[in-house]
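Yeah, one chain of the complex is gone here, protein chain that is, but the others are all in their spots.
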Amino acid sequence: MTEVKRIDLGHINLRGDAGDDRFADGVEAALGLTLPVDPNTLSESDHRMYWLGPDEWQVVADRKNVPVLLKKLEDALVDQHVSINDLSGGQVTLHLAGADVPELLAKACTLDLHPSVFGVGDCAQSGLAKANVLIGYIDVAPVYEIIVRRSFSEYLLRWLRQNSHFQVGTASS
Amino acid sequence: MLLISCPYCGARAETEFSYGGEAGIERPKDPHALSDAEWADYLFMRKNPRGLHTELWIHAQGCRRWFKVERDTVSYKITSSRELSLGASEKE
Amino acid sequence: MQRNRLENGGRIDRSQVLHFRFNGKKLEGYRGDSLASALLANGVTVVGRSFKLHRPRGIVGSGAEEPNAIMQIGKGATTQPNLRATQVEVYDGMIARSTKGWPSVNYDISAINNVFSRALGAGFYYKTFMRPQALWRLYEKIIRKSAGFGKAPKVADPDSYEHRNAHCDVLIAGAGPAGIMAALAAGLSGARVIIADEQCEFGGSLLASTAMFDDLPATDWLDDTLAALAEMGNITMLPRSTVFGYYDHNFVTIAERCTDHRNEAERHGVRQRLWRVRAKQVVLAQGAFERPLVFCNNDRPGVMQASAVSTYLHRYAVRPGDRAVVFTNNDSAYQTAIDLLRAGATVAIVDSRPGGAGAISQSATAAGIPVLAGHIVVDVNGGKRITGVRVGKWLGEAPQVVASSMLIDCDLLAMSGGWSPAVHLHSQAGGKNVWDDELYCFVPGESTQANQSVGSGNGKWLLSDCLQEGLAAGNNAASRCGFKPCDVAVPETGSNIEASIEPLWRVPSEEDPDHCPKQFIDFQNDVCVSDVRLAVREGYRNVEHVKRYTALGFGTDQGKLGNINGMAVVAECLGKSIPDVGTTTFRPAYTPVTFGVLAGDSVGELFEPVRTTAIHEWHEAAAAPFEVVGQWHRPWYFPKKGEDLQVAVERECLATRNSLGIMDASTLGKIDVRGPDAVEFLERVYTHNIGKMKVGRCAYGILLGEDGMLMDDGVMARLGEQHFYLTTTTGGAASVLSWLESWLQTEWPELDVYLTSLTDHFSTIAVVGPNSRRLLQKIGCDIDLDKENFPFMSVKGAELGGTQVQLFRVSFSGELAFEVNIDSNNALQMWNMLIDAGQEFDITPYGTETMHVLRAEKGFVIVGQDTDGSVTPGDVGMNWLLSKDKDFLGKRSLSRPDSIRHDRKQLVGLLSVDEKTVLPEGVQIVVDPDLPQPVPMCGYISSSYFSACLGHPIALALVENGRARKGEILYAVLTDGSVVEVRIVSSIFYDAKGERQND
Partner (left out) sequence: MKKYSVVSLLRNALSYNRNWTEAWRSPAPQREYDVVIVGGGGHGLATAYYLAKEHGIRNVAVLEKGWIGGGNTGRNTTIVRSNYLWTEASLLYEKSLKLWEGLSQDLNYNVMFSQRGVYNLGHNLQDMRDIERRVAANRLNGIDAEVVTAEQIKNAVPLINTSSNVRYPILGASLQRRGGVARHDAVAWGFARAADALGVDIIQQCEVTGINRDRGRVTGVETTRGTINAKKVGVVVAGNASVLGDMAGLRLPIESHPLQALVSEPMKPVLDAVIMSNAVHGYISQSDKGELVIGAGIDAYIGYGQRGSFQTIEHTMEAIIALFPMFSRVRMLRQWGGIVDICPDACPIISKTSVDGLYFNCGWGTGGFKATPGSGWTFAHTIAQNQPHELNAPFDLRRFETGALIDEHGAAAVAH
């Protein structure tokens, strides 16, 4: 049984130069976590930060903290060439819990999600069915976080509903 | 289905990528100095080789970075996959 | 009564009696039976008719190679055409029908074709049915009716299918002795292994083998080993799973049949599953096919592959005949003779080799089986079942004519013409196949991908070799993936039969090959030796020409039985060797796979995503029909009770122009642009001057392809010195962003600019009409909205109704209008607030249709509707947007000769002279409709509506040199032939000075 929860979270997209110490330090100071520079990994404290590309990250945090975090980031990176965008309205976060999740995702995702390859703290952007998604393995329980664009979320939920006997819940955190 | 190595994200299925055509076509510095024929050459004429081809791909479902792939157009074997900034020789 | 069922043995469960119908007749079989074994057990001989000549046909094989027993299984929505009886497991309640033969397989009227068979040789249809020309369609109807096997279902498939992506170190195709050994070795090493086999049970040839492993029946070893494999967590075992495709970069596809073998009432869940496997290493262990022998009337029911006879005897406990003759050119069929004898049949061996067989010959003779060495079967007697075979002396290499012959009574002929490895997947992977001069078959050549072929699929006929090779390949594959190979004990297989063969391609006939009774090469397509000879005679000498001209190998069995024999006959005709004639390349699918499993669950509602906006549920509640725009569903119009499209749109237009309309414009693409080089970057891609834009202002911008053609358009807003915000068309959102990124990354990496898509984050609500300002003021806006402080084409962050928004004063309708960009989480709430507060202004939600009418009244183009990839900015009157001070993408193309042609099509307005006719969009415009065809066309209508505000129809059109032709009368020619007079006018129909939007 896979449990699917839709979670109200906030999202910040961040672009900057990972090679610039001022940037990494600024991010760490603002968010209280290490900038993940290894591809396909995430780092976590009170919020999660996903590596999306060599100069792109995504912060996932409590929705109510987003304005504060935005401000902190802007202040910490004020003189740098960066791009900070609130994407909270454009993303839907799902948490999939249960031992069968990799099996379920394998029906429509070409990533190798075998735990020996894709462990806790790993993440990847890929396709799930016909939607683009960001998948993070966030808890050994196991829990997988799936982030999808809002306009594709109904489609993705439909796909999940058809492909798993899942319980849907919503939660705010 | 090809297996393409994104220089940033690693090997992924072809479906995560989009093809961008021949690499190394440089936009003329001053298009208006070109004859119509020279402009047409830039716009439309392509190497289209039977054999090794240096081409652009973007990891569209991943990191959205463009990169350069050397691929044999007959065997489809990929011999290299590099960031654009590396091997800048493509832009003579 | 199962008259051919043996009393003992077989891997069937006699406690589970299964009832089924074949061609209406009630029959019984057992759990474990294939449909073919059950039919043979019941003494059924004729199971089908051939494609062209409608000759009666019986079961020849026992697996994927079967050409004759092509069945329609089931009925109604779940009927399945063209299944091979040899590959179908019988279930209780099965309904099976032959797919050929009318009125029945036993009495087929079309068998009359046999009388004319000589005139129906290869390619006969290319030579006739040409005159009279008009009758071809009738001929064709008859041809089509008589062709084809089964019938497609008539209603939608109720079953579901799914895909499963998988990654493994070692994929093994085929679970016979070699494949199982490979799995064992690779599995023990710790590698991730997938092993798949087409049959319902793993074991391959061992399932019908009498071999002893370590002095115990091989099946004991099989059961133990499979149990051991099942214990390992790193091995996925897939029975009923056909590895049907081998693609580039070791991508391999497997079709798993999950429920087809169950009784219909017990079929739950997914019917079939497609495994999409990316394997680091592949072991191909698919076995080999036994070749038929090519002699006269070799297609008669009762003639079977020797190995198939053994399979029916051992695996299914079915003896397909009482009095058997075994006809062979190699040793393997001797075992079949011995098997038949042990099963109580009388049997004789006809061996074409003058020296007969090796050691196994003695076993046969010792058992009392007469062996006629140096003899051949020349012909058979009997129509719907053989009654005897005519045997002659083999005169060595002589091409034809047999001296004398004798008749041997029999009802079963087991033939073996040697073996052909199943090299299909090796070939699909890109490997060549090479001819082996000792084995007389093609074997896999060098691999071009990471795969190895093993076992009889690699020309190894001895069980001990198969096991050893499987072991080595399993270890090899695992070690290439970084695992340590391990020691696995290979069972002792005891004495093996020798495997000598002497070639016998076309069996000599009593009369010459063009004159003798038919010698079949491809049973299903009725391709005979005479057809191949005819093809070669007519110049179709390349083997591909022969195959296409005769249809050899184009049946549903894909030539698994006939291809090599066919090539041998071509070689004989041309005096060449078989490898000189050529090889054949194999394409997927190895055996046919359903369309359903290829599509998986991407059918019905999941065929393509439907993208919806954050306000979608409101539109649904308002019963708006939706317009499909790319992946989006956008509200088309909002009908009130009893309204149709036209009435609703007229109401929406008038309400908006006169008071207040509201529209969900969230599907627009939105891109955030930031960085010190943002201005420079945008200067290079947009046509207007960016540097001159002031912060807080908006501009209409267009993008051209490098070919100078209009690609997309939208509003550009300058939010800061180094910060811009772009909108794109709904359809162009993704492609514009990726296009911008490509320039930034590949061409101008020196520019410091970041692009971020905000399409989903922001919802866009357009508040439109003379009362729009009042509405915003009413719900509370913290900025001054008057003309001076917030003029047309400006942007400001604002608090609106208590929520932070980005407010744009832009207009796509020509009215005073505002676009509210808001975090999509708050969009529905904002929409509702606006609707509620707007009641006093008769706020009217409108959809895409009204949007189109309003913009057309203003002459605003829709990229993709009023343009089509061959339209320059000048064509649509946008030259004012082209900066003279800079270069931009596409600018150079605008000075090419064709771009400056004076007679290019230009956007104009059109009015129907009758002031009534709303012309269909797409209709062509001509100067003189009475000219002969081809009538020169000077333009076409791209947009056309009835304008409620103006009280008459309006249209936009692209007309040659149109701007200079205002006032001219032209003609629109409708597709029904009628002609409507039109007048060219300005493309701006409403408020030409733009006073309303500036208000």
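First chain written, first letter: the chains are A, B and C, and each begins at residue 1.
Assume a residue touches a chain if its C-beta (ideal position, glycine included) is under 8 Å from a C-beta of that chain, and two chains touch if they have at least 3 such contacts.
All values derive from a computational prediction rather than experimental measurement.
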Inquiry  = Among the chains present in the display, which ones are touched by the chain that isn't there?
reply    = B, C
Request  = Determine which one of C:28, C:538 or C:887 touches the chain that has been left out.
outcome  = C:538
Query = Where the complex has a chain not shown, which of C:346, C:405, C:447 or C:594 is the residue touching it?
reply = C:594
Message = Using the document's definition of touch, tell me which of C:228, C:937, C:950 or C:988 contacts the absent chain.
response = C:937
Query = Out of C:209, C:468 or C:558, which is the one that touches the chain we can't see?
reply = C:558
Request  = Write the list of chain B residues that the hidden chain touches.
outcome  = 1-2, 14-15, 18-19, 21, 36-37, 40-41, 43-50, 53, 55, 71, 73-76
Inquiry  = Suppose we count only contacts with the excluded chain; which residues of chain C make the list?
reply    = 51, 77-82, 116, 118-119, 121, 124-131, 133, 136-137, 140, 143-145, 147-157, 159, 161, 245, 247-248, 251, 253, 276, 514-515, 530, 534, 537-542, 544-545, 548-549, 551, 556, 558, 587-589, 592-596, 598-600, 602-605, 607-608, 610, 627-629, 707-708, 864-865, 868-870, 893, 896-899, 920-924, 926, 933-935, 937, 940, 942, 973-975, 977
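What we mean here is this: only the chains that are shown with their structure count from here on.
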Inquiry  = Touching at least two other chains at once: which residues of chain A meet that condition?
reply    = 110-111
Request  = Check each residue of chain B and list the ones that touch at least two other chains.
outcome  = 13, 64-65
Request  = Mind listing the chain B positions that touch chain C in their complex?
outcome  = 1-3, 13, 18, 20, 23, 26-28, 30-32, 34, 36, 39, 43, 56, 58, 60, 64-66, 75-76, 78, 84-85
Key: Interfacial residue positions of chain A with respect to chain C in the complex   = 13, 15, 55, 63, 81-83, 85-91, 106-112, 114, 117, 129-131, 149-152, 154-155, 158-159, 162-163
Note = Note: in the complex, chain C contacts chain A through residues 162-167, 192, 276, 278, 601-602, 605-606, 608-614, 632, 672, 674-676, 752, 754, 756-763, 822-827
